[in-house]
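What you see is the complex with one protein chain gone and the rest in place.
Up next is subunit A:
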Amino acid sequence: MTLALKDIRHSLFRFVLTCFGLGLLMTVVLAMIGIYNGLVSDALAAVKAPRADLWIVEANTQGPFAEASALPAATRDAVARLPGIAEAGAITYQTIEARHGAQTLRLYVIGYERSHPGGPPTLIDGRGLGRSHYELVADRKSGLAVGDTIRLGRNRFSVVGLTENAMNSGGDPAVFMTLSDAMALQGELDPAAERVRAARGAAAPDTSTVAAVIARIEPDADVTRVAATIRQWKHLGALTQAQQEELLLASVVDRARRQIGLFLGILLSVSAVVIALIIYTMTMEKLKQIATLKLIGAPDRTILGLIVQQALILGASGWAIGLSLILLVKDNFPRRVVLEPTNALVLFGIIILVCILASGLGIRAALKVDPATALGG
């Protein structure tokens, strides 16, 4: 057993407590990484759900996520007839709040055409939409279960299926319903408001527009050429799936992403300072022992080994505790925490590097110790 391990064993309780403290800090770092990933993953969930190759939106807009976009619903037929298009579907998005039992749910309503692209990516319970009206498939995070009913707008909808990982960039769980129900929900007014509108003689809201048309292309078709063809219609814009994802990350979640990224950087810096201070303090407490080691003839590498090994054990233990804790509590966070194995490994590498760098202060203090201080007087 090395001197470092023997020293740790000698004051095990204090060392474990220090590791636990560092572990809590690592938990926060990993949580921030997870929230950052979750933010990106959630933002992309709605874009990835329809498994589209092309997004056809209103011309000169970056819709339907970064900007509002409105297209005539009939655009789907025109797009579907283009060479290279395998299938197309009209789609709408809106966020609503609804009461369910004692809770107020914030839901991301996705309207799509049955038997066309745009529906729930997977079903984990129940079935897909079987009727034209008043059925929905909900993300499991909404808290809705198969068989539940919920009032949305003027109508009561039955939950017939459950999906997962379908939400908007704000983390609101998605519900999928037929396009006609979603368009009605979009245009319908509260009965009292409807009476006021009728009394004023104002025109009824237009419910014949959709947010976008999504299309899947033939296997041998060139997506950029098909997009260019669509753009020849002056009232339409076309974005490939990659462009849509890039746009969403750049415009919708970029600020939040940078905010979390900055916070993560600050947390890592704080961790580095804390690790450096812990190692420095541990070394300062051992100066007399280090002087004795030097006096009896221990080479510098023995003393460096003592400090660096303890720093590495501290860092590795803190990382392991942090990882264990975050894996235990990650599902209790209000926002999705997504941790990839590479995140944990990269953090491990950073912590080890920080530990080695942080040992520098302690090593400097240790190398400056005069062996004569062991003798005193």
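The working rule: a contact is a pair of C-beta atoms (placed from the backbone, for glycine too) under 8 Å apart; a residue touches a chain by one contact, two chains touch by 3 or more; residues count from 1.
Following the convention adopted for this analysis, contacts and distances are computed from a predicted model.
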Task: Match the chain absent from this complex view to the correct UniProt protein name in "ABC transporter ATP-binding protein", "AMP-dependent synthetase/ligase domain-containing protein", "Choline dehydrogenase" or "Aspartyl/glutamyl-tRNA(Asn/Gln) amidotransferase subunit C".
output: "ABC transporter ATP-binding protein"
Field: Option touching the unshown chain, where A:Val196, A:Ala228, A:Val273 or A:Leu375 are the choices
entry: A:Leu375
Task: Tell me which residue among A:Gly130, A:Pro219 or A:Gly297 touches the hidden chain in the full complex.
output: A:Gly297
Residues from subunit A at the interface with the omitted partner, ascending: 3, 6-7, 9-11, 288-289, 292-299, 302, 370-372, 374-377
